[in-house]
Structures are given as structure tokens and as C-alpha cells.
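For reference, the structure discussed in these notes is given below.
Only a portion of the chains appears, each positioned as in the full assembly.
Chains: A, B, C and D, in written order; residue numbering restarts at 1 for each.
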Amino acid sequence: MTPMHAGRPFRLFRNLNAKIASIPMILTALVIFVGGTAWTVFYSFTNSKLLPRASFVGFDQYERLWATPRWLVAVENLAIYGVCTLVFSLVIGFLLAALMDQKIRFENTFRTIFLYPFALSFIVTGLAWQWILNPNFGIQQVVRNLGWESFTFDPLYNADIVIYGILIAGLWQGTGLIMCLMLAGLRGIDGDIWKAARVDGIPTWKTYVFIVIPMMRPVLVTTLVIIASGIVKVYDLVVAQTSGGPGIASEVPAKYVYNYMFLAQNLGQGFAASTMMLLSVVIVVVPWAYLEFGGKRRHG
Amino acid sequence: MTSVVVKDVSLSFGAYDVLKQLNLDVPEGEFLVLLGPSGCGKSTLLNCIAGLLDVSDGQIFIKGKNVTWEEPKDRGIGMVFQSYALYPQMTVEGNLSFGLKTAGMARDEISTRVARASEILQIEPLLKRKPAALSGGQRQRVAIGRALVRDVDVFLFDEPLSNLDAKLRSELRVEIKRLHQKLANTMIYVTHDQIEAMTLADRIAVMKGGVIQQLDAPQVIYNKPVNRFVAGFLGSPGMNFLDGEVEGGAVPAFGIAGTKIPLDRYGFDHVAAPGKAVLGIRPEHVALGDAASTMPFSAEIGVELVEPMGSDTLVWTKLGGQSFAFRVEAERHISRGDRLCIGFDPARASLFDGQSGKRI
Amino acid sequence: MVEQVFRAVPDMAAVAPATSRASGLVGPSGPRPRRTFSRRNIFIYGTLFVVAIYYLLPLYVMVVTSLKGMPEIRLGNIFSPPVEITFEPWVKAWSTACTGLNCDGLSRGFWNSVRITVPSVFLSIAIASVNGYALANWRFKGAEIFFTVLVVGAFIPYQVMLYPVVIVLREIGLYGSLWGLVLVHTIFGMPILTLLFRNYFASLPEELFKAARVDGAGFWTIYLRIMLPMSLPIFVVAVILQVTGIWNDFLFGVVYTKPDTYPMTVQLNNIVNAVQGVKEYNVNMAATLLTGLVPLVIYFVSGKLFVRGIAAGAVKG
Amino acid sequence: TDLEVTHWWTSGGEAAAVAELAKAFDATGNKWVDGAIAGSGDIARPIMIGRITGGDPMGATQFNHGRQAEELVQAGLMRDFTELAEKEGWTKLIHPKSLLDGCTLDGKIYCVPVNIHSQQWLWLSNKAFADAGVAVPKNWDEFVAAAPALEKAGIVPLAIGQQPWQTTLAFQVILVALAGPETFQKVFGDKDATLAAGPELAKVFAAADQARNMSAKSNVQEWNQATSMVISGKAGGQIMGDWAQGEFQVAGQVAGKDYTCLPGLGVNEIISTGGDAFYFPKQTDPEKAKAQEALASVMLSPATQVAFNLKKGSLPVRGDVDLNAANDCMKKGLEILAKGNIIPAPDQLMSADGVTQINDLFVEFFANKELSAEDAQKRFAEIIAAAD
């Protein structure tokens, strides 16, 4: 056969349509995410103020960042908020899903009730809870009116626990979706497993803990991703509920970034804080994303 | 002594009746196979016996004890599922011992039992592995082991082999049979594979639409099916069915399109009433050539299609205008278009009523 | 838990053998008796009920407050139902609340939100579904790398990207226009939507795709004629996610628009924060409810489909 | 021509004042398109800057004049008004001159100051003191002394909103009052860190500590809510700029009768001359550019100045307007202005970055009792040392 590779087309043009159709994705990935990130990191080494300027100051911005009490508070808050959100979302979401999975009546009603907060914006959520937790009108006042004069419940006005006040609202908004995901996961588990456990005489709770939960790994991963991506971004909720107060007690990194970039007109500092956030995201997410999407291939 | 008794059990999902007043007695030590097409209620019946489904009506006894309202674990049963239903995150050993541990059994008793079961099933080398690291056949063995360690009187199998490939299936089939011979427990085994049913069962219960059609030894079911459904369900290649008419008279006969098949040697269940009927004859009961001419009925046919199956060959022809297949040894060289003489003994055939499909 | 409930059963059986039918069955027969008020049921429904109250409380407070007059609110109990129902706050929130010199309440923001949401939802879903389809069915070299970048991008706080996006929009001349905002929503909706669509399309039988190729259908024909008609559940999820996400967006709305194109959330923020004298909580709550109305209605109407679609697209990995 | 004007004047008095500007501008045949952004300058400024750098500039925008827009000007995004200023003789009109200095960069004028705001005011509720049975204080020390009586009567002595800039403002006012304008100039203007760490400032921090104790119970966010506490007699007083006066006016209160104002906390009668200014981003459309000029002129016209500043509660930027309609407090301010007891506003002295850091410090200081005055002073000195 003379032309061994006769007609072999130019590689780039195979699946041309697919490649064309992927251009928006590629552009977004490259220009916005990679480009934007690189740009941010680049200017974090400058002393840009209101406008980005390439005058380098080395790691000055980072040194200043880690010496700033507000940033430290923000990081600490994010850690507390993150861990609590993660734990409580998963636990509450799972418990609710498990309850919903007991072949209950009015399942649709309950599910709608648990899910509807997800439809509301953080701004709305924040306002509603700010109102309920307001010591002059909300729960505290109501309980006091009932006769318990010394009752105190003002998380949004107490610097020590304000982050938990935000957590209450955050959980209210987000657990419904987690419940839905978990429920879908539970429903996806082979019914024979349940039967086998019953024949083996394993109590329900034990079946959940030792058998079902470990089997829900894929759902848990998805859920974790969703929760985690929400945690890093927490901003609107804080702004709507406390604006970071009292004092700087409920600051979060995203707010720090925003404030320094635009309010303080110190882009360099804002970018340095962004870069730190990115770094933590990358450390957590990239290994996972690689395993999930890069490493293995689907069967064909 | 009877081991499992199902008495007048009915079960409905909403308005849909899956089991209808079903009765079944399984003597101790019997290997009973529930055979039937998909959706006929086999798994449902098995789940009722296991206590995994609440019956709508009726009772279930195991070892003489009314267990209708007992929990599955208290019924003295072990169950093996089609999808194995192994606990994926536990090792094989964990899978075997989890139920025992939960029941609060002593450590050494547990390890004795696990050791015994894994010896019987030859899965000792696998004990430390997780199910994901096992082949299909090994998983199935572990699933059986999990039932085995429970040391129960009755084993329930729900299509345990249908997820395996043909080769493995026939191997494990033999193993299950051996296991039964060794343990001599009562076993109730659900399948829709008739070969499995034939090879494993002491008795087969053929089900259709939630009703047991026939409950008998495999050979009886194979050779004397009580109705056309049972006849057609067993055997591969399937029984040939010829539509025709029973003609009364001194010598009753079966007429199809001009051909007459004498029925004097056929063992009628009851007196033959003339009318529409179906004659069933199994492909392997058809003789060829010289042997054919000695048969009570013989005819010459043209070969339409030849299907060599390795060990033997299936030949498709038409008899009285209706499709008709018979089996010959693989050595016989037959090709399309050949004309052959075939014959069979109506005594080995089955005759069914044209309307009801019942054996006549 | 389950166990204990059933253990109570034999005693019941002892008292109720007469329930067996006339067929002469002795002993337990038929279905296991179950009490409606078993401890298990009390626990399950009790818990669900309590939790449901926690979830409904804010909504209740918002509704009740929005129907009260200011004097009543100052009296203090946020949980008490309104003595005198007034729709004044709703009217005010919708049409007369002021921000600066503009006193047309949320009404203007509503139409802006509609004008932003509709094209954004449409465009982002169109692009993401095609991307997901290309990723799931037309895998080409490097596609997974871009996709991984995209998914990691889902974690990046939007604040970090605000500035670069300003530059990009400026360079392509879309800054401040409606289409600029649509583009921004499309970009930031892309990671999660693409993930959803990719998972969903990957869960469809690949043979279908192959069959269509043998039939001579190309990239677009397969997408439009084969894949789209089969993707209702995931489209429902995507639409719900995007409509709520975009409708509720505040940050992009405030940064990338100007006053005549402010979406409803920005108007809401303006009304709530533009305090003139005392805070009018009732108006704020009414405004809040009005803003949340559209996504809420969508959830109440299509919650079931949403859950089903989530199961189809998100859980499979 | 339609001209979009962005600002963050959304409280009652402010909105009324803006309406005057709009009315005057509309009268020139153009149209004021209002772009109010609620919240405060902190929320609005990023949006404005984003619009300008993003290439979609508004017709005009409010900034506190000073260094907030410095880089935008340097980047050539703002319109140069030198020509118009020379034609209309702004240099002569505008009083004090320092106002125009804030608009000037390299000898060119880029903004139009519209008012003078002074920060150094203590607003007192006559009703609150009557309720508590003490006389209305005449200076800061008396105020501090009266605090326990107020508290006993269930009145919050000092109302401070939680917004960071309010806490900084309170501190700066106390500083000017107790330590004098030179110290202020040295600390904020010359960034004298030694002084900032020294004993003089320690005194100020101690006073701030007192202020924070007095304000512990004021659970409000916005400044005008704090003002509203004073108006309703729920709080004894508030340290706030003269714009608070607008709120008193909207509430129908009369200076001297319902409320009392103490410039410089009654200690050092000095006011800062910050204020709001309008900047005009460069426009491509010549029509718009013409409208910008019209707006600039109209803003400085005597009639507008009077109408606007009366509503806003601030002082006009020209010395030649007649302010007979002004109330007590405003007149006090005018007097001080006339005497020349003025200092520049901190915004003019310090970059936004430094201001933000100081805001962060004081908002924390006022909310967090555990942060001692000494520690706060130490951190303050560090910020001053690093500021530019």
C-alpha cells in the first residue's frame, strides 16, 4: 500500500465542530480563570493603589497582610465558619435526608420547606435573620416579654459569637440543597443492601453509619465541593447581616479582599489577600479535581 | 417435616396484586427452585418468606413456627442477592462477621464460623480483601458465605448467578449443588434460567402472574408440563408447538393441514374432546432417517435453516406449514434445502387445549 | 429504633388473633400491625416538624412584619400576627420607596432583573450545555484540562475576579451594558453548569451517540435532535439554578451596571440601606419578599423536577 | 442633555439637598439623571471607580475631595476644568482656598467643591438631658460627667453607629478637641509616628476609651440612625459632622430649642474643611461635555449654593453668599470659618489605604472592650508610621 497515511487529516481539524463549540469554555478557562488569576498574582507583588501599576515591592504586601489584625480575624472566622458549615451541613443534611427516606407522608411538603431558603439570595437571608436576631425586636425581646427578663440572645451584637449568628443564617439557607443531594444519594443505593442488612439483623442506625454512609462517597464528594465552594465565597451574607461587625469581629477574607481593592484603594494589598485565598483553594481543590476529572478516563 | 410453609399468602402493591393466595410447602432439606418469567413475583415471594416484605394476607411458617410477623433476622434464614449486596467498604471477613458481631456473638465463635464458611467456599485467601478487589464469582461466593455463617435452616437465593457470565455461571451452579449436598439445608432458589432450575432443583415451582403453575420434580415438569406456558418456558431450544385439531373417533388423531398424527399411544389426562388443540414436541425427541420411519408418526420435510451449536445441531423446517425444529448430533451433515424424513412418538409429546392451554 | 418498635408486635399479636380471616388461619396472619403513633413515627414526624418550623420561621416573620404598620412593629413582638393588616408597605416597597431622587421603589429593578435574567439564563445554559456535550461525547485532547481549570474556577471568590473582568469587559467594550452583565453571568455560571451537563450527558448511553454518528448526524444535529430532547431534567435544574442565581445576584449587578439598569437586588439594597429617619422594617420586609418572590415561585412550582434533575446530574460523578 | 450623576446621598436631608442641585441643573435645560447608591461612600466609591476605569463613565460623580480620586486624575480619566475655573474666577470665589487645593493637581483643577463639611460637632438632645435631670453640657468634660445620670435614666449617653468611618471620625474629633489642631496636623498630615505614640495621644486614647464606654449600648449601623436616637432623646449625644443637622431639620427640630451643637466638642472651636466635590469623568460625547460644564457652573452659582447647603446642613464654598436663613449651628460654623480656625480634612491628608486601616482599628476599638487604649495607640502609631 503506497500512501501509508494517505488521507490522514490534519489533527487539529478532527472534531472541528466540537472544538469550535468549546471555544467559550476554553476562553473562559484561559482568559478569565487562568489569565485573571495570573494577573492577580502578578499585581500582588506591586504597590498598586487605585489602578494597577507594575511597580514591584516583593513580598511587602504579604508581610503587611499577615501583620494585619483584620486579616487574621477574617482567616480565623473563615476557619470557624468553614468547619462548622461543613460539619453541620453534612450532619443536618444527612439526618434530614435519612428521615425523609423513611417512606414518610408529606415528603414533598417537607422537602419544599427545607429547600425554599435556597431560592433566596444571601442578601434576603441576611436581612431576615438580622431582623430575627435583633435584640430589640427579635427572639431576645420576645422571650423577655414572656417574662424571662435576663434572657440574652444577641449573637449579631456579641463579638465573641457573631460568626455563629451568621452560621445560623448560612445553614438555614444551604442545608436544604445538601439534604436533596443526600436524599438522591440515599435513593441511589442498591435496595438489596438494605435487605441484606435486615436479614443480618443490623439495626437501622448501624446500617446507616457503617454501610450506607461509606457507600455514598460520590455524593459526599459532590456535596463537599458544593459546600466548600460556598464557604470560600461567603461575603454577601456577612455584609447583609453585620457588615463585618461588631467591630471587625465577623470579617471574612472575601470581604477583606473587596474592601482593600476598592475601599482602601490598595489593589496590591487586595491582590495579596486574593492570592492567599487562591492558594488555599488550589491546595484543596486541585488534587481533588485532578483525581476526579484529569486522571482516569471514562469507559467507552 | 416441612421446613417452610407459605399459606394463602397474598401481596399487593397498591391495587396491583402480585401474589394471589399462594400456597407452598417445602420439606426439610429440599432444594426448591422458583422459576418464572421476569415480573411474575418470584422475588416478591422470596422477600415475603424472608420477612423483607409484609404480606397483605396469609401466613408463613418456618420450622413449624408462625413467623408472619417476625423480623427477618429472627426467622432463621439466610439470603443471597442477585447483586451480591456486599458491604463495599468492609473486607470479606468484615462482611461475613458483621451480622454476628451485631448480634453480640463471642469473638472466637465468630472466627470459628467465618473460618468454617470460608473453608467450605474456598475463600480463605480472600478474607482480607475488599469486595471491589474480587471477581464476580468470588463476590458471589462471599455473598453465599454471609448467609452461611448465620448457620440457619433455610437459605434463600434470589437469582444469585444471573450477573455472571455463562462460563462462571455453570461452574458456580455445580458448586451450589455440591454445597446443598454437603449442608443438606432447605434452599429456595429463584431464577428465570431454566437450565439452572433443571440442574439444581429437587422440585421446581413454575410461576406466572403470581400463581404457581406447576410444582414438581424437574423431569416431570420437563416431560409432562401441565400447560402450554410451562411447556414453552422450559427447554432450549424450545418445544415445537403445532396448532391443529384433535379429531375424535376410534383412533384419536391430531390433524394439521392435511397431515394426521395418530394419538392412540398418547396418555390422555382426561377423555379427549374433539376441538382446537396444540401439540408440543421437543426438538430432541424427533428422530431422523431410519430411526424416523420406525416411529408412529413420520413425514418428509425440507431443511430451511441449520444452526450448528457445537455439541449438536438444530435444524429448522416446516411441518404442516408451521415452523418446526429438531436436534441432531453435530456430526450429521445437513444443509439448507436437504429433504429428510423425520418422525416422533406422540407418546412423548404433550397435547394442550387450544383455548385454556391446559394439558389434555 | 425500628427494632424496638417491632418488638412490641408479639404482644399485640396475642391480643388480636381474631383478626385472621375466616379461612381458619391461626396465629399472626396478614400484614404486621402498625400503630400510627409508634415511637418511631413520633420521633420522625416530631423531628421533621420542629425542623420545618426553624425553616419556616424567617418566612413567617417576614410576611407578618410586612403586613404590620410601624407603630405595631415598635411595640415589639415580631412573631405576633398583625392586628391590623396593611398592604401599605408592599405598595411602598414596590412603587414609592426612594433611593436618592428616584422614588419608584422596586418596580424599576424588577424589569431590569427580568431583562438581565432572561438572556443570561438562556445564553449561559446554551453555552454550558454545548460545552458539557462536547466534553462528554466528543472528547478531544486537552478538553479535560480546560475543564479542570474551569471547575477549579468555581471555587474562586468572585471578588478576586472583579477587577480582571472589568478589564476584559472594558477591552471588548461591553462594560456597563446589559450584555456585559449577561456575559459575566454566563462566565461565572459556566463551571457548575458545565459540570452538571457533562455528568448528565455522560450518563446517557454512549451508543445512542454512536448510532447517530453512523446515521451521519454531525455535531450540531446530534446535539439538537438527539441530546436536547432527552435532557429535560437537567435543563430544569440548570434553569432553576441560573434563574435563582442570577436573580439573586448582587455583586455583579452592582458592579457591572448603572442606575437605570440596576437589578432588583441592588434596588433592594438601596431601599433597605437608604434609611430616611427610622428604619421602616415593614417596607424592608415587603421589599425583601418581593425580591425573593420570583425564585420562590419557581421553587414551589418545580421543586420536584429539581430534585429529580439533581439526582440525574449531580450525584453521578 | 441627560447627565448621570452618581452620589451616595440617600438619607432624608441629603436627598432633599440633592434635589436642589437637580432642580437647578434641570433649569439649564439639561436633565439630571440620578444615580444614587445607598449605603455610604464605602459602598458607592468602588462602583464609581469601577465604572470610570471600566470605560463607562457617568457624567459626574461625587467624591470627598482629597486623595480619593487622585489616581484617577493621574491616569487621565478626569476632565480638566482649569479653563472654566479661570473664566468663572473660582480661585476668587471659593473660600477657604484650601478647598480648591484639594481639587488641584499639578496646577490643574479637576473638581468642583460644593460644600464645606466640618466634622467637629457634638450634637446633644435637650430632651434627653431634661429627662435625666441634668443640664445640657457645654463641653466634652461636662458631657462625660453627665453620662452616668443619662445611663441611669435608660438613655445611651453617646450614640455611635457601627460603620467604621464613624468611629474614626469620633476619634479624630476628640483628638482635635483635646490635643489641638497642631497635633492633628502633625499626626495625620506629617505622619509623625513618635507623636502618635506619645503621651499627648495617650490622653486622647483615654478619652476615646471613655467615649466607647458611653456608646456601648448603641446598637445601630448607620450614622443617621444614631442621629435619630439623639433626635428622639434615646441618646444623649452624637459626635458627627455637620451633615447631621440635615436630619434634625427633616425631623422639624430647632437648634437651641430641641438640640444643641458644640463645635469642637466645646473645647477647641476649630472645624475641618473637608467636603464633597464633584468630579467629571472624561466624556467622548461633546454634548455631554457641554452639560458637564453647565453642571459645574450651576453647582457654584450662589442660589444653588444657598439652597443646597441649607438642606444639607453644610456650609457654602463661597464666602460671598448670603446665609441669613441659616440656623444657629450653621452660623456658629460660619463664624469659626470666618475666624480662620480651620484645619484640612483627614481625607485630604491621607490616602484611602491609610484611612481604611485607621477605620479598621477604630471600629475594632469601639466594638472590642478587650482592646486596651494602650494597645490601640501602639497599633495606631504603627499605621501612621507606614502611611503615605
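One rule holds in what follows: contacts are C-beta pairs under 8 Å (C-beta built on N, C-alpha and C of every residue); 3 or more make two chains touch, one makes a residue touch a chain.
If you're wondering where the values come from, they're calculated on a predicted model, not measured in any experiment.
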Task: List, for each labelled chain kind, its number of copies in the complete complex.
output: A x1, B x2, C x1, D x1
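Note that in this section only the chains that are shown with their structure count from here on.
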Field: Of all other chains, the one whose Cα centre sits farthest from subunit C
entry: B
- request: Tally the contacting C-beta pairs at the A-D interface and at the C-D interface, and name the larger one.
  value: C-D
Statement: Rounded to the nearest Å, the gap between Cα centres of subunit C and subunit D is 42
Message: With centres defined as the mean C-alpha position, give me the subunit A-subunit C separation in Å.
response: 15
Field: Interchain centroid distance [CA atoms averaged], subunit A/subunit B, Å
entry: 55
Query: Taking each residue of subunit D in turn, which ones touch at least two of the other chains?
result: 46, 50, 53
- request: Would you pick out the residues of subunit B that each touch at least 2 other chains?
  value: 71
- line: So the touching chain pairs work out to A-B, A-C, A-D, B-C, C-D
Query: In their complex, what parts of subunit B are in touch with subunit C?
result: 7-8, 54-59, 66, 68-69, 71
Field: Of all residues in subunit D, those that touch subunit C in their complex
entry: 4, 6-7, 9-12, 15, 18-19, 22, 32-39, 43, 46-47, 50-51, 53-56, 58, 222, 224-225, 228, 247, 250-251
Query: Which subunit A residues qualify as touching subunit C in the complex?
result: 14-15, 17-19, 21-22, 24-26, 28-37, 39-40, 52, 95-96, 99-100, 102, 104, 108, 110-125, 127-129, 131-132, 136-138, 141-142, 145, 172, 176, 180-181, 183-185, 187-188, 203-205, 218-219, 221-222, 225, 228-229, 232-233, 235-236, 253-254, 257-258, 261, 267, 274, 277-278, 281-282, 284-286, 289-290, 292-294, 298, 300
